[in-house]
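These notes concern the structure reproduced below.
The complex appears here minus one protein chain, its other protein chains still in place.
After this line comes subunit A, so read on.
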Amino acid sequence: MSKGVAITGMGIVSSIGNSVEENLNALLQSKHGISKISSIKTRHIDEIMVGEIDLSNEELIKQLNLPESQNYSRTALLGVVAAKQAVENAGISDINDCRTGLISATSVGGMDMTEKYYYQYLEDETNHKYIGGHHAGDSTHKIAEQLGITDFVTTISTACSSSANAIMLGARMIKAGKLDRVVVGGADCLSKFTINGFKTLMILSDTYCKPFDNDRTGLNLGEAAAFLILESDEIVAKENKKVLAYVSGYGNANDAFHQTASSENGEGATLAMQKAFKVSGILPEQIDYINAHGTATPNNDLSESIAIQRVFGSKIPDLSSTKGFTGHTLAAAAAIEAVYSILAIQHNLIFPNLNFNTAIAETGIVPVTKVKEKQINYVLSNSFGFGGNCSTLIFSKN
């Protein structure tokens, strides 16, 4: 059994903090980041709650020292901040001292600028610099430029499982010997596009989301970015690197059921978890904590619960969804939850599932609702997206 791929650094910005430290503190204090929309001009300002990051674009541009001519979308700005933190955390002084790649994930990309200037572009040239930044690869390209990565740079977009798949690809590339080091993660900012999109699907909660609660009413959207540094065993040994945790297993499967809904029997999710166990070589009973996808939509939480029951039988490990803290940050969700999974391993802690009262009638699963201390060796993290995309990652201490 291989011990997996070493994680040597991480960085994060979310609605509960602009660093790993701040995120950990908020998790420990059960302090969520959900509030009414303040930074986006929308007619739904009073009816929708989101997880916003308390830094304006102007502040981020200043923090990153970007020139006047910059054409960064908010996704790119958040991504660069988190990725730079991760590189610093891993103690990397020269990013090109070995074969380094970047795999990022996003779903909205530069949509925030597109929706802002959509018709104005046709009228005057003021904001034409943003036109080329609409496509999903643009934020990744900018992160690569800021980090100095010039070769292997790509972007994955599989809706809400995107950054799980970025982490998975990175781990596979290290194992295959194609890269020595890879920055993996994802970024998504809030936009009218996603706010209205999820609203039309009628899966937005009008109050704080309640993952795994019988009376859950939908999700809160959020914005975030998080990145991990994965390094080969050779680099870790050569530089005597501190390893935060390992990517021990991973699996992706397709539910092949419906474009936006999960199947009743959680088929795709079950397959993803089973594949992750196969790669990891561990057994379900070795999992100490499940960081669930748990979006708090009626459909997801039931389907995921059933899948968990299928995989774990009657012995379901401690479980929580941290989306009550951050909201659902779409393509970034799996990356920020990877950071939380690693923190769980490092500090032997389980973070609470906020706003839970009553177990789902069909499954009776009760999540952990208060911070819980216990030895954590293995964490399983689920992320599922539109198009039936189901991904599972397993992180380990040793």
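General remarks:
The definition used in the following text is that a residue touches a chain if its C-beta (ideal position, glycine included) is under 8 Å from a C-beta of that chain, and two chains touch if they have at least 3 such contacts; residues count from 1.
Operating definition for what follows: contacts and distances are computed from a predicted model.
Going by its UniProt record, the hidden chain of the complex is named "Beta-ketoacyl synthase chain length factor" among "Oxidoreductase", "MoxR family ATPase", "ABC transporter ATP-binding protein" or "Beta-ketoacyl synthase chain length factor". Touching the chain that is not shown, out of A:Val20, A:Ile34 or A:Ala159: A:Ala159 (per the contact rule at the top). The chain not shown here is touched by just one of A:His32, A:Arg74, A:Lys192 or A:Lys241, and that residue is A:Lys192.
Touch with the chain that is not drawn comes from one residue among A:Ser14, A:Asn89 or A:Thr140, which is A:Thr140. Where subunit A meets the chain that is not shown, the touching residues are 42-44, 102, 106-107, 109, 111, 114-115, 118-119, 121-122, 128, 131-132, 134-138, 140-141, 144-145, 149-159, 165, 169, 172-173, 176, 178, 192-193, 196-197, 199-201, 252-260, 267-268, 271, 385-389.
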